[in-house]
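Missing here is one protein chain; the remaining ones are kept as they sit in the complex.
Residue numbering begins at 1 within each chain, and the chains themselves are lettered A and B in the order written.
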Amino acid sequence: MSRATSSLPRTVAAHAVLIAYTVIALFPVLVIVINSFKSRGAIFRTPLALPGPQTFDLIGYATVLSQGNFPLYFWNSLVVTVVSLFLVLLFGAMAAFALSEYRFRGNTLMGLYLALGIMIPIRLGTVAILQLMVASGLVNTLTALILVYTAQGLPLAIFILSEFMKLVSADLKDAGRIDGLSEYTIFFRLVLPLVRPSMATVAVFTMIPIWNDLWFPLILAPAENTKTVTLGAQLFLGQFVTNWNAVLAALSLAILPVLILYLIFSRQLIRGITSGAVK
Amino acid sequence: MATEATMKKPPRRWHIGVFLLPAFLIYTAIMILPLAGTLQFSLFRNIDQHQTFVGLENFRTLFGDPRWADGFWNALYNNVIFFIINMLVQNPVGILLAALLSSSKLRFSAFYRTAIFVPTILSFVIVGFAWKLILSPLWGVAPDLLNMIGLKSLFSPWLGMEKSALVTISLISVWQFIGIPMMLIYAALLTIPDEVIEAAECDGITGMSQFWKIKLPLILPSIGIISILTFVGNFNAFDLIYTAQGALAGPNYSTDILGTFLYRAFFGFQLQIGDPNMGAAIATMMFLIILVGVGIYLFFVQTRLRRYQF
């Protein structure tokens, strides 16, 4: 009981710190969203005020929604992100397991080789990648983007996951081996469920650069029917850079989908963490 | 165990190959080969529209010719400062937030966690634009806020001044990426079994001393990961400066880091024609810098870190 009373000021302090940082984290986003609902004059006169009856204006959203096929762009982004993510997690976890579980010649070297990718921006390989896609007829397909993002996401995923896989109890795996389980079963049935929290973390880290990437959609799939939402929004930004109503509305709309996606994963993350913690 | 292994001839372990193969293939074909193809350009030069082998001549130009060397050292210097600020601010604050969040009795933990992670999911376009607006002297959000607490005189156009631009942009980067150390440390803290914490509490180790004595040693491997990720991320950084300060990384190149320096050389800018050869030479140097850092981590730090399996 005495512990509870002594921790009260500590709890208050913890909340104070967290609230303060939450404000810092959310403030810029709120400024954008609030002002996207205001008239142009009001955006400039009173940027910190909430939209009132006089200043409320949806002109920005009207401009954005009348341009481009945003539902299609959104769908494209979703397909590319989800498929790449699935491939990165599956192949990444497999490779990470091999690296962390087995001792074999060249293990460290293979680890380093697979980590090279986080050291050089993949953008530098653009011309060769584009040539590859032209040769295989994949230009202006979502497949091209999925392949590139899978390759791009693997190094980081392997890097992080192999660290977490080292933490999985060896006794558990050995018990599985004694029971006659194959290495594949051990990986899929025993190990994967245990590393779910870190899988979710990697999923979030992998998802963000894919969703937000501008460069490869512009190079590999700029056609109208394969445009991603980030590319669409950016072209839009260039077109209306002085029209702050439209810019703020476009930015607000661009925040929304990725936020939803994150919330979905974040629920998985929590479930993973809580189920993993039982052990 | 050892005797058993030496007695029987070890079976071929096909499964290792199967586990590694898909990642290895995709990664090699789409990432490593194109990048290797680009980096080898650093040994060539375009002479009369023909790529001609010139050995290390491009590197000699990069370090020996002040027109390139000055820019390179300036970018490297700025990059080191950028990294130091990120390392000293982003990671400790991230760990602090994760430690606060991981306390099992804390209410609204999910809300805080989500809110603090929001900046990390935003695209650079949004981050650059939002902060430019907020710090803009014209729009006046930052001056108004300072005015509310009576400190308006402290305001200055930070992003536009040579002295403060780099620090400002580094702090924006901290703001954007703090979610990553927070999440990784949070996940690591949650994997510490309750029994360990309970045992500590029985011994009377609680609060701060519990964090320092029990939890911190257990999450050291994760701190190693976030440090190396920060290092790699910062020396590869490009987008934030590009969207906030432009490819010329103004004012007066004061926010120019290796990524923006490389971009101008490799892809060109305005009237500057891209030079893939010098660009590849710069990229090779960046790669070597990062490789040395990661190598030190992999061979000296990671192998010495003690891990506890639960």
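Quick note on the criterion: a contact is a pair of C-beta atoms (placed from the backbone, for glycine too) under 8 Å apart; a residue touches a chain by one contact, two chains touch by 3 or more.
One rule holds in what follows: contacts and distances are computed from a predicted model.
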Protein name (UniProt record) of the chain left out of view, among "Hydrogenase", "Homoserine O-acetyltransferase", "Cytochrome c-type biogenesis protein" or "Probable sugar-binding periplasmic protein": "Probable sugar-binding periplasmic protein"
Contact partner of the left-out chain, one of B:L39, B:L145, B:L248 or B:L305: B:L248
Which of A:Y73, A:F164 or A:W244 contacts the chain that the document leaves out: A:W244
Residues of chain A in contact with the chain not shown: 40-41, 44, 126-127, 130-131, 133-134, 139, 214-215, 218-219, 222, 224, 234-235, 237-239, 241-244
Where the unshown chain meets chain B, residue by residue: 49, 67-68, 132, 135-139, 155-162, 246-248, 250-253, 264, 267-274
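Quick note on the criterion: only the chains that are shown with their structure count from here on.
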Approximate Å spacing (C-alpha centroids) for the pair chain A, chain B: 15
List of chain B residues in touch with chain A within their complex: 13, 15-16, 18-20, 22-24, 26-27, 29-35, 37-39, 93, 96-97, 100-101, 103, 105-106, 108, 110-127, 129-131, 133-134, 139-141, 144-145, 175, 178, 180, 183-184, 187, 190-191, 193-194, 206-207, 221-222, 225, 229, 232, 236, 238, 259, 266, 279-280, 283, 286-287, 290-291, 294-295, 298-299, 307-310
Touching residues on chain A, where the partner in the complex is chain B: 3, 7, 10-11, 14-15, 17-19, 21-22, 24-29, 31-32, 44, 47-48, 87, 90-92, 94-95, 97-99, 102, 104, 108, 110-122, 124-129, 132, 147-148, 150-152, 154-156, 158-160, 163, 166-170, 182-184, 187, 197-198, 201, 204-205, 208, 211-212, 214, 230, 233-234, 237, 247, 251, 254-255, 258-259, 262-263, 266, 269-270, 273, 276-277, 279
